[in-house]
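Note that one protein chain is taken out, while the other chains of the complex remain in position.
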Amino acid sequence: MSETSVDTIPRHATGLAATLQHARYVIGENPVTGLSVSLFALLLIAALFGPWLVPYDPLASDTNLALHTPTPQHWFGTDQLGRDIFSRVVVATRLDMGIAIASVAAVFIIGGFAGLIAGYFGGWTDRIISRLADTIMAFPLFVLAMGIVAALGNTVTNIVIATAIINFPLYARVARTETNVRRDAGFVQAARLTGNSEMRILLTQIAPNLLPIMIVQMSLTMGYAILNAAGLSFIGLGVRPPTPEWGIMVAEGSGFIVSGEWWIALFPGLALMLAVFCFNLLGDGLRDIFDPQRRT
Amino acid sequence: MDRRDFLKTSSAAAATAGLGIAAPAVLSPAKADARQETLLIVSESGPNNIDIQGVGTNVPGYEASWNSYDRLLTHAMKTEPNGTQYYDRDKIIPELAEDVAISDMSATFKLRKDATFHDGAPVTAKDVKYSLDRAVTVGGFPTFQMSAGSLTKPEQFVIVDDHTVRVDFLRKDRLTIPDLAVIVPCVINSELVKKHATDADPWGLEFTKQNEAGSGAYKITRWTPGSEVVFERNDSWKCGPLPKIKRVIWRMVPSAGNRRALLERGDADISYDLPNKDFVELKENGKLTIVSTPYSNGIQYIGMNVAIPPFDNLKVRQAVAATIPYQKIMDAVLFGLAKPLFGAAPGTPVTPTWPQPHGYVTDLAKAKQLLSEAGFPDGFETTLSFDLGFAGVNEPLCVLTQESLAQIGIKTTINKIPGANWRTELNKKTMPLFTNVFSGWLDYPEYFFYWCYHGQNSVFNTVNYKSPEMDRLIDSARAAAAIDDTAAYNKDVEGFVALAFHDIPRIPLYQPYVNVAMQKTISGYQYWFHRRLDYRAMVKG
Partner (left out) sequence: MNLILQIAKRILSAIPSLIGVVIVTFLLTRVLPGDTAAYFAGPAATPTAIEEVRKKLGLDKPLGAQFVAYVEALAHGDLGNSLTTGQPVTQDLAARLPASAELTLIGLIASMLISIPLGILAAVKQGSLIDHACRLIATAGVSLPVFFTGLLLVYVFYYLLGWAPAPLGRLDVFYSPPPTVTGFYLIDSLLAGDLETFRATAAQLALPAITLGLFALAPIARITRASMLSVLAADFIRTARASGLSARTVIITYAFRNAMLPVVTTLGMVFSFLLGANVLVEKVFAWPGAGSYAVEALIASDYAPVQGFVLAMAVLYILLNLLIDVAYGFIDPRVRLEG
């Protein structure tokens, strides 16, 4: 597979080793990216092993201990029903990350594919897909997401679907542009000459080249996906009680801020912020690694 | 910190903080005066219609109507042991009427001759007839409320002369006269409304939705839906002593935290919808006056739909009643601000009153045994629904209940239903297990039971309960009340209350409180059956 004829293409062909070396260089040069990688590791651990790591059952109430300030026993304090907030924040990681990952994966596949065929085939396919993306873009996105969840029903799956839909234009557009550039590149024409079917060329020749930019895109939209899901559950859509989730915990705690119980909203809010922060930095870092020219 | 200090610090702060934005303005003397004469109310939501007889008027709309319209009758006040002014259910006094003569099958009202509407037109008998005709004809909630007092036909309302109206009774019903003192039968400026009536809208509902056409103590001078309502005192009001407050500004502040902050900092004068915890803390810190009064004729309950198995099984219902974590709910959800309706000592006889405590307590061992006897030793799965509009109480309440039910093997999924769908869902009567509040304006036990337990299966019988014995007792109590047979009445009431507790389709949890927080300078709060504010008696300073 030779790609040297198109110089805007990231160095996919130069091999994994080179990429890793470059990654090491980028992380070394930019401590912020290093920080985000370790934050990400922390989030991953919390998401995978959270339920086994926490000191208390996140669902168990203890009304004698309700609304307790942070103590050595309860690091983040307790909520109105006496549940341990630290345990709830940690356990919530899996759900929040799960929603974000699922929605981003869904839109990566659907949006990416739509962009791919739009960019490759052009014509009516392109026109329909682009119009669809334009139409979605024209909506106030958060309100659209609210509307979708309200209409489809109040479940976590529907939060995932709504988040995927509002991100569709981003993915479709990036994939379309990137495909468009490569449509008539040398290696594609070569593949065509050797008698490969269009779909085969699309999936084996062009799609792999979009991966790096799409991964950057995914990392950037992960943060947005988490914020979006939390925003939806903040206004009461989606997650069912007593399931711990950051957005709903902030919403529950928001009523207690003025009366001085700041810890109920603060810790889940901070967790939410850190997670989004981590993904945004990670996205920037990945962009540096895969695609230094694009760095903004 | 008083207002002046606050302003001083705020301007200094804005400068140091470098917000680049001007400091809050200093109030001019004229504005400070206006503030003294103005009552500032903050609440979560505002009216969607200022006519109680309108289509789909919401609860805040009741307050707008109550203060800007007059009725023929109203209630006198009495003082509760704790000093609160409380409406006297049994003492109904004239408002727009100056004299009432009640005979066997009719009541005759002599109207005040000096009362005028806000546009200056005199209030006459034809306005009264028009208003009552309208209330029984427009359909929906107003017509339903009128029928609760056996007021259903325009022919019942007769103009005797310009200032005399007669209301004929359809049947003997002790609720007829009290029903004329609720919010619905308000007197409307008929000439003004008729001018705006159309063929499609013969009762001018579109007009009165936006425009007030009353004779009440306050005129609505500005209404920005969803953000504020401004009332000005009607200086020519004749139906009572002239109110002290000149102007009332009612602002909608959706965030409860903000409402509390406004009260604590002295920026707002009064608020009645704060979380219980805030009321408890505000009471403790003593900066504000807090008045808590139990809802008259109202309960929060857990309902079990007896038409949906396994809740058709009496033992299952009794098992659930022995599982509810009553005291935990009182402590952690309500912070003690409610009147418990559980745990009456065993063997306590019921009294002819409602609401009253039942004998169930949290007893998981007994609950498990009952569940086994019912044939569900391993429990079952169901959903527990609540109204998201009152999530502040309902959500923790349901979470605690869910946790407790899980301990006897009943697995529940919590289902949050958005406020606007709640009534639709209730009316479908398909929710197996749910929590809700019911309260009646008319504070009579048989009124509550007629709507909630009678086999006619009204929309408020949300648990689908049907029992011939219950129906007999309720009907008999109504009949006894109409002829003032106290002994028979008390026996029937005790009978249906005991039956409701035994069959327990609805588990009463507590009687909620109406909590009102106000500045120390505010006095004159009155508790009304509709639980909204009456501005007429309020005093500032």
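Just a few scattered comments:
Letters A and B mark the chains as written, and numbering starts fresh at 1 in each.
We adopt the following convention: contacts are C-beta pairs under 8 Å (C-beta built on N, C-alpha and C of every residue); 3 or more make two chains touch, one makes a residue touch a chain.
Small disclaimer: the values here were computed from a predicted structure and weren't measured.
Per the touch definition above, the residue from B:226, B:240 or B:336 contacting the chain not shown is B:226.
Only one of B:107, B:252 or B:522 touches the absent chain when the whole complex is considered: B:252. Contact with the omitted chain, checked across B:421, B:486 or B:521, is made by B:421. Annotation for subunit B: contacts to the undisplayed chain at residues 1, 6, 9-10, 13-14, 17, 19-28, 31, 34-35, 38, 40, 42, 45, 47-49, 54-56, 58, 139-141, 144, 209-210, 224-227, 249, 251-255, 257-258, 261-262, 264-265, 267-268, 388, 418-421, 423-424, 427, 458-460. Seen across the whole complex, the unshown chain contacts subunit A at 30-32, 131-132, 134-135, 137-144, 146-148, 150-153, 223, 227, 230-231, 234-236, 247, 250-251, 254, 257-258, 262, 265, 269, 272-274, 276-277, 280-281, 284, 296.
Convention: only the chains that are shown with their structure count from here on.
Mean C-alpha positions place subunit A and subunit B at a centre distance of 46 Å.
By the touch criterion given at the top, residues 255-258, 260-261, 264, 275, 277-278, 281, 328, 331-333, 388, 391-392, 395-396, 398-400, 402-403, 413-416, 418 of subunit B touch subunit A in their complex.
On subunit A, the positions that touch subunit B within their shared complex are 59-61, 63, 66, 80-82, 150, 154, 236, 240-242, 252, 254-259.
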